[in-house]
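Only one protein chain is missing from this complex, and each of the others stays in its spot.
Labels run A and B following the written order; every chain starts at residue 1.
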Amino acid sequence: MAKYLLRRFIQLVVVSFIISVLAFLLVHLLPGDPTAVILGPNDTPQNKAILLHQLGLNKPLWNQYTIWLTAVFHGNLGQSYLNRESVTHILATGFPIDLELIIISQVIAFAVAIPLALVTSRRPNRPVDNVATTGTFGMLALPPFVIAPILVAVFAVGLHWFPATGYVPFSQNPASNIHGMILPSLAITAGSIAVYYRLLRSDLISTLQEDFITMARSKGLSSRFIMWRHAFRPSTFSLLAGAGVNIGALIAGTFIVEYLFAINGLGYSLVAAVNQRDYLVVQGISLVVAIAYVVIQFFIDFLFTVVDPRVTRG
Amino acid sequence: MTSGNEISRRSFLSRSAVAGGAVALGAGASSVLAGCSSSPSASPGTPTSGSKPGVGTGTPVRGGSLTMATVSEIDGFYPPANHWDTTGFLYANAVYDPLMAVAADGTIKPYLAQSMTANSTFDTWTMTLRPGIKFNDGSSLTSAVVKANFDALKASILTGVALKQVVSVTTPDDMTLVYHLEAPNPNFPAGLTTQVGYVVGEAMIQASSNSGKAPTPIGTGPFMYASWQQNDHFTATKNPNYWRSGLPYLDQITFKPIPDTVQRESTLRSGGVDMIQSADANTISRFSGSGGSGYQLVDTVTGVIGQPTLTYLLLNMLKPPTDDLRVRQALAKATDQAQIQKIFAAGYGKPVNGLFLSGSPYYSSTGFPGFDPAGARSLVNEYKAQHGTPSLQLTTIPDPTAIKLVQIVQQMWQQVGFNVSVNEVQQATIISDFVTGSYQAATVYQFGAVNPDLNYVWWSTTTVSPLGQIGLNFPRNSDPQIETALLTGRHTTDNATRIAAYQTVNERLAKDLPYIWIVQQFFSEVAQDRVQNFANPTLPDGSPGYAFDEGIIKPTQIWLAG
Partner (left out) sequence: MPDDRELSNTHAGAQLLSDRVPGSAAFDELVVSRQSESLASDDILVKKPLGFLFWFALSWVGLVVILALIANLLPLPNPNYQNYSAINAPPSIHHLLGTDDLGRDLLSRLIFGARVSLVVGFVSVVVGLLIGGTLGLISGYKGGRLDSALNAGSFVLLAFPAIVAVIAIVAFWGHSLFKITVILTVAVIPLLYRVVRASSLSFANRDFVVAARTMGATSGRIVFREILPNVIPAAVSFGLITAAGVIVVEGSLAFLGLSVALPTPSWGNLIANGATNGNLQINPYIMLWPVLAMFLLLLSINLIGDRVRQRFDVREGLL
């Protein structure tokens, strides 16, 4: 186990390092730089030179990178060129939002997809299954930016059940926080439901054909008992793997929903930062996304051992 | 400051890649040519029975908290270092006060200043400050503080240009400042209604220069900075010691940026905020008639003081094919302004033939070409015979409304024989493209800095550069007659001469066509009925202030009906 953890840690460091280099190079090689954004039409060569010097952007690229990396090892991710806000602060406010969006949307997705798959997989290609399949493909065809305005029109403007936009920190008021996150989470959740449902359903169908299920059936156990007790657990491998990839993509990937609901999460900050060439913010967020991705994969791996203890690590 | 320094945050922050509006330049800042008022400031979009929208009825009620959704977010509160657009001025009006302010009749009146007088040649201005005003950190407003503000603004690479004409500032006593200008400028006070006229506490200036961190606002304003979470909210609480006695009425005001227009409107309709700001003409139509019942709408449809923000198409005069006057004429004649106003601006808007709208004293018939597709076609054919089919790229940022406009224009130009492609570029690069002249045609909205002198840099021959070099004259329109007229307009003390000068500018622009005028850029404010008096400010001397300055309101005298 210690060896495994160490290997994971090395992986984390290596992936984070490569991604920090890539993110650094990508944003620095982009046409335009933060001075153009800061100065606008005052972007004269003189002003630009002054500003580049002030921001330390006149140094060679490798030098800028090593300066940044050294600072990172000291826990300093730098600050935004544009508003001088520290990157750590941006991450500290944005990451919990992404985390919450992901948790709520994924809880809903699992809560819908799992029971649905359990019901439909018992009798595949029957009407209930067909309706569910149709419904989930409908969800795949509806991007969040279509679902979001519909949800707002119905549940915020029409029924006044939920706020249309905005974010209240959990620490400030847990109830309003969750209240406000329901609609954005629902806008994200549709795609996840569809994917999870498809994955779990096909695994369940295959598991249900296995001998031990037939045996359990022959012992006269109720089919609900068989489903939960015997079939479900061994059928969650694809689901977990799919969840890993999906959740990984959602970290800082929900920018459209964040934009529409005026929530200042990581995705929104990241897109804004790339567009404004706010290098340090892009680098900081990219680093966090990479680390989160590795950690999620690690967690998913851990879940595999829970699901099937026979799975051991070499 | 001049609009030249003000790149709207709207185009950088809102929506990031997702939205923005046409590229916004200038605008927002209230800066009015003294003595040249035009139409009434606020215009009731929805005439409600009896009361006027935005004007309070009954006795003001004290207390309560107001939440307002804004179009965009600002990059900070420090005048020398940040870019303020409409939202920036909204925030500034909460925590700071300007030295000078615009009155409802368009005159410039003292605000933090008590008086502002010029010598006979208008090159030395003497300002006396109002006594007894304190910043919210307890320090006093003195000439030394205003001088410190001036020094920081002048030293800044952002705002320095706006104060270039000021050679020096002296402080003969604690309450008096003397501005020495390099040349006469009878309109100098107008500049002090803008970003360079807002005064911050000395401790804030020091905090800014000492640490790399963004300083916490210290001001004399009606509210005091409480908290700011960028892209989330800005909250300010009542200043109990505000120098304008009895004000403000509200206990607290919160601003929330909601970049998407429809979502912002939905938030208002679902009760999430008390009022919203909008830069989209469709907001006006959606809150007019039955859609507006229960809401008060104030907008800029019937006019603004002086020069409005205009949406226009920018043409590069040094790049083929738009370097050919016939091509620019053909483009202008191919552009069906009335049709665009109908589709793009929800049917609002007066015909635009130049920098000023009918009703403005500067307005004149400029000779700007009207819609004439046949004429356009024959010009294109003439050009075609020599150079082949003219092709051009129409540049825009990826914003849904801008994209709509661009597609309409594309079809109109194609119908007379042009080959037009749409080029969506990012906000981070579009301004540098303009400045360096690496574009052919583009959508922009700009020029809302009422006093036309504040737009000098955009039109002057002194800011024309070759392609590839920095020049603020985006179209690279080198016209000595315009330069002469602009300088006349700046220096003259005679109103008629000034009007004639800017009419000349307008006529020259209509002749050489660096800009194809489309429509006024409409700003609006929509509030729940209980929000009282949001567009009815008074100045310290009791006279009515400019109520609705291109989307900017003053929160000082707003109250909430019980």
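What to note about this one:
FYI, a residue touches a chain if its C-beta (ideal position, glycine included) is under 8 Å from a C-beta of that chain, and two chains touch if they have at least 3 such contacts.
Since this is a predicted model, take the numbers as computed values, not measurements.
The missing chain, though absent from the view, touches A, B when the full complex is examined.
Looking at B:397, B:431 or B:464, the residue that reaches the missing chain in the full complex is B:397.
When the missing chain is restored to the complex, the residue among A:49, A:71, A:103 or A:150 that touches it is A:150.
For subunit A, the residues in touch with the chain missing from this view are 7-8, 10-11, 14-15, 18-19, 22-23, 26-27, 29-31, 124-125, 133-134, 137-138, 140-143, 145-146, 149-150, 153, 191, 198-199, 202-203, 205-207, 209-212, 237-238, 240-241, 244-245, 248-249, 251-253, 255-256, 267, 270-271, 274-275, 282, 285-286, 289-290, 293-294, 297, 300-301, 304, 310-311, 313-314. Touching residues on subunit B toward the chain that is not drawn are 17-18, 261-262, 282, 286, 339, 342-343, 397-401, 403-404, 406-408, 410-411, 421-424, 426, 429.
Everything that follows uses one rule, which is that only the chains that are shown with their structure count from here on.
Chain geometry summary: the mean Cα position of subunit A and that of subunit B are 39 Å apart.
If you check the complex, the residues on subunit A that touch subunit B are 31-32, 36-45, 47, 50-51, 79, 82-85, 93, 149, 152-153, 156-157, 160, 163-167, 255-256, 259-264, 268-269, 271-272, 274-277. The touching residues of subunit B, counted against subunit A in their complex, run 4-7, 12-13, 15-19, 25, 69, 75-76, 83, 157-158, 161, 212-214, 229-232, 256-260, 262-264, 266-267, 269-272, 426-429, 431-432, 434-435, 470, 472.
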